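Before any comments, here is the structure.
A single protein chain has been removed from this complex, and every other one stays in its place.
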Amino acid sequence: MDKSLPPTAPLMSWRRGFLLGFILVTAYCLWELGIDFVQLPPSASPYQSAINFFSAAWQPAFVEQNPSLPDGSPSFINRIFGNLLTTLRYAFIAMSMAVPAGLVLGFFASRIWLDATKHLKPLLWANYLAVRFITTVMRSIHELIWVLLFLSFLGDSPLTACIALAIPFTGTLAKVFSEIIDEQDPASSEHIHLAGGSSVQAFLAARFVIALPDLLTYTMYRLECAIRSSAVLGFMGLETIGLAIKQSYENNYYNEVWTELYLLTITVICFDVLGTLVRKRLHRPAPSPRGNTATASIAELKQARPRWKLLPITWWLLILGAVIAWTVGDDLNQYHSHLSRWERFCSFAKQLIPEPVRHSGNWNEALPWLSELWKTDGAQGLHMTIIIATAALCIASTFGYLLAPWASRNIANASPFGIHQGPASALKAFSWRVLGFCLRSLFTVARSMPEYIIAFLLIGILGAHTWPLVIALAIHNFGILGRLWAEVNENHDQAVSRHLAARGATRTQAYLFGLLPTSFNRHILFIFYRWETCVRESTILGMLSISSLGYLISRESSFLRYDSMMYFIGLGVLVVFASDLISVTLRRQSR
Amino acid sequence: MLELDSISLHFGQHPALTGVGLSIAAGEQIALIGPSGSGKSSLLKLIATEYQASSGSLSMGGLNPDTIDAKALKKWRQSISYIPQHLALIPNLNVAQNILLGQVGQQSTLATLGNLVRPNQVQLERVHTLLHEVGIPEKLYHRADTLSGGQLQRVAIARALYQKSSIILADEPVSAVDPSRAHALLECLTQVATEHQVTLICSLHNLDYAKRFFSNMIGMREGRVSYQGSSEHFSIRDFEDLYSLQHG
Amino acid sequence: MLELDSISLHFGQHPALTGVGLSIAAGEQIALIGPSGSGKSSLLKLIATEYQASSGSLSMGGLNPDTIDAKALKKWRQSISYIPQHLALIPNLNVAQNILLGQVGQQSTLATLGNLVRPNQVQLERVHTLLHEVGIPEKLYHRADTLSGGQLQRVAIARALYQKSSIILADEPVSAVDPSRAHALLECLTQVATEHQVTLICSLHNLDYAKRFFSNMIGMREGRVSYQGSSEHFSIRDFEDLYSLQHG
Partner (left out) sequence: NKPAEDAAASTSENTPVLRFSAIPDEDTTAQAQRFQPLADYLSKALEVQVEFVASPNYGASVQKFSGGDIQLAWFGGVTGVQARQAVDGAQAIVAGSADLNFKSYFIAHNSTGLQKSDTFPSDISKLKFTYGSQNSTSGCIMPTHFLMEASGQSPQAFFTQEFGFSGSHDKTLELVANGTFQAGALNFKTYEKAVAAGKVDPASCVVIWETPTYADYNMTAHPVLNEQFGEGFIKKLQQALINCDDQAALNALKRAQLVPVENATFDGIASVMEKVSFK
């Protein structure tokens, strides 16, 4: 009998490769940015801005701080609640467009079709790449830019703003939906195939059903994002809570800012709680059917079907909310201009033509124009954007990854994974709950605090250079990744973790070895998704003249040079598309 | 008529099946036996068209699933029920919904969705009857992930029967149930097969069951067919040839 | 000494166990039998402390896992190996890594992590020996999701043995392997148990195995212990009492 050991297992796997790559990339970014975090001029008082800002936290305003308002205008509280309602209304409208569209596009952007039928392969590949590219374009352009483009040919009706919000959201939903669907265990859908079911049936009846908790979690999170992104709607003259925060902040009305932030955070938490309840329901077995189904007649059987009250109530409420949002209140599709939409579109489109071509009508002149832009600003902007986005993401994901398990309700709990750990003293049980709650609140606060405020405060503390911007992006993304990861942990199959925990593994071990190996792919899915958003969010980097794409885009748009603005946007789209392909490949390989 | 002609199946360099040639008449009922890892599941998956042979060819009624068009392939698949060893049930659907999905191949997408949301009377009654047959009528509306090992297996059997096909491939369908229940289930399967002229290929580790319920047996070892013949003639010698341990 | 005192376990209103009282001496080897859905797995999960009893109490050497402190509980858990019916293996780790995780309760997190990345020679050799014993030494570095049903089951057995415990709970550990292999595996399990004075509780559907390898049996039906005694005295009458079908 041969007892010698077989040759050793290969040391590198895709998963380890990814981790190694991650470390290398982080190191490179740190090296590029340099590690002198503080670059303040002498005699700066670094904490002054932060103290001013945070000391107002205890005194949220209840009256307008603006001294120039006429007598008899509505009270501050009225205005803010009005703003919140407006925000909710338009967030619902935007989401009610984005979710169906995202589902349909996500359906087509999924890899699962590629294996469907042999002779359709080229067609399916073409469809796959095309849909992925379209969704990339949709989401790699910031809402603010979409609003700018749409304003130019749809007019300043609220509907325009909602569409502008819905488009990048659709792109993101499509990407994340498709990838969540790809990450599900294929056994059940494969079985449906083998029973002769079509790919669509296999998708709807198996994959979709299994993925439902994840899809829901993500949709609820997106609704929250829609509420937070509402400042964009201000472009159309809608005074939303996001715009209120921005303006109060710019005027140094910090007490107002805090009232608005509190209101926003509470709203976000409400949706969070609703999402949690729904997910709890989806994970828990249905209530027992009434009566004995063994002996019942069929009519009784139908009666005996178990019913959940919470789920239908939630669905109907959300649908009702969307219907009300569409129908009640100001007219959505107002149009006031004397120009027809087509005329506006043409005149705006003309401005997108490269300048030399616009004057000479000769497209040969586009090429030197392009290469000139690339040489003067493009190359450096692209480089800087990638460095900033990557550095921010590496920091965010390192901290997020360390903390996310302790924010997951199934782990931060006296009985991790439902495996009891001795008679839990009330104090211990309570402490775990508090820890989980605090971390989740930390995530909520980190992502509800607008990035530009964080960046501004950090510039005060660290000085005006790249790091404050990187850290601001990192803090914001930390809050988002932490939440998304914690929920992946909650939604994941717990069987192996339960087994390990019941064999004496600690909480950490049960997580690391039971849950992490199989959920790894779903974790990195969100890293790439956030990286893309970092590239997009670099518009906030316009605060400093560091030549990132964000700075270039905002510079060109404020000088109304839409042709070169589109050029820099295009560069961003390409980066995001590349990252999308990397993400798809990596996840496929590290199954 | 199911024909396998010197079929091989490789995973990387690892051969799971080597030169398998078989011909199985319509309506035949065969037990598939052999040591663990000998390729029984691989063979069944191949017939179920989950895997494609690395070489050799498979055909049924003259049609080869590797060459026919999508429509014919769909037909082929509809005509085969398959109970996989890992069951492939959907944990967060209830038992009734899981069983209703047995007919997904025969239905339009819309009808499938409708069934999942609100099954009609007739279908529900059939599902319930099947559940009675496999002995868990009380689990009709329970979620699949709350069932015991043997109960899950029975849901998978019910789903296969619900499909109404001309071939049933069953991969260890009774490994997780007790002897009485196993007898009842195998009786049910063979009876359905006899009544409706269904070809039944059933992999089994329990030789008693194989001998009792099946007149013919195919024995596999290391990816090859090493015994083929009637159950009665399966001797101790044959047993040893087939099962003698390779390691340990 | 393992003591169960009128234990009940409910899922919602559904009772999975009702008034189970048992006392099992250290080193005893017992087969757990009973119809599918009778509560065998639930009972084993309860002893493995994966579930907590709704009422009644469980104790070992006078210690009750529900009342002892976390440290003692960890000890208790380390002293029990458990082969769950659904195996709980990690599909995208290889066989060696899965087996090494058997000792996760005895190790620090860092040590476990190190083991997964680069196991040391001694451990690897033990894993390899265990794999020899269960008959799949060649699968050492194969990913768990490329294994056959029976091979997976054997990995779970090897993992339980790797843990070195004083109680082994095995839930249908040989349901997916062929008769020769099942014999070899049960022999191995009982031999380890005898050699190291390990208590072995093994749920089995195959009564031949139960009778052959275990001198004592516990029969469950509808969540209650309905037979308890030596295997020899298990009569046809007892069989019928235990297994007669309730439905269908």
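As written, the chain order gives the labels A, B and C, with residue 1 at the start of each chain.
The definition used in the following text is that a contact is a pair of C-beta atoms (placed from the backbone, for glycine too) under 8 Å apart; a residue touches a chain by one contact, two chains touch by 3 or more.
Just so you know, these numbers come straight off a predicted model, no measurement behind them.
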{"item": "Residue among A:456, A:478 or A:577 that touches the chain left out of view", "value": "A:456"}
{"item": "Residue among A:42, A:122 or A:361 touching the omitted chain", "value": "A:42"}
{"item": "Listed residues A:143, A:256 or A:537, member touching the removed chain", "value": "A:256"}
{"item": "Hidden partner chain, residues of subunit A it touches", "value": "40-46, 48-49, 52, 64-70, 73-74, 79, 148, 151-153, 155-156, 231, 234-235, 237-239, 243-244, 246-248, 250-253, 256, 336-339, 344, 376-377, 452, 456, 459-460, 463-465, 542-546, 554-555, 557-560"}
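Simple rule for what comes next: only the chains that are shown with their structure count from here on.
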{"item": "Distance between chain centroids, defined by C-alpha means - subunit B, subunit C (Å)", "value": "28"}
{"item": "Distance from the mean Cα position of subunit C to that of subunit A, given in whole angstrom", "value": "44"}
{"item": "Residues of subunit C whose C-beta touches two or more other chains", "value": "11, 86, 132, 137, 247"}
{"item": "Where subunit A touches two or more other chains, by residue", "value": "1, 285, 288, 294"}
{"item": "Subunit C residues touching subunit B - in the complex, by the definition given at the top", "value": "11, 33-37, 41-42, 85-86, 132-137, 146-151, 153-154, 171-172, 175-182, 184, 205-207, 243-248"}
{"item": "Touching residues on subunit B, where the partner in the complex is subunit A", "value": "48-50, 69-70, 74-82, 84, 86, 88-94, 101-107, 109, 112-113, 116, 121, 124-125, 128, 132, 137-143, 145-146, 163, 247-248"}
{"item": "Of all residues in subunit A, those that touch subunit B in their complex", "value": "1, 117, 119-120, 187-188, 190-198, 200-202, 204-206, 209-210, 212-213, 282, 285-286, 288-289, 292-294, 298, 301-302, 304-306"}
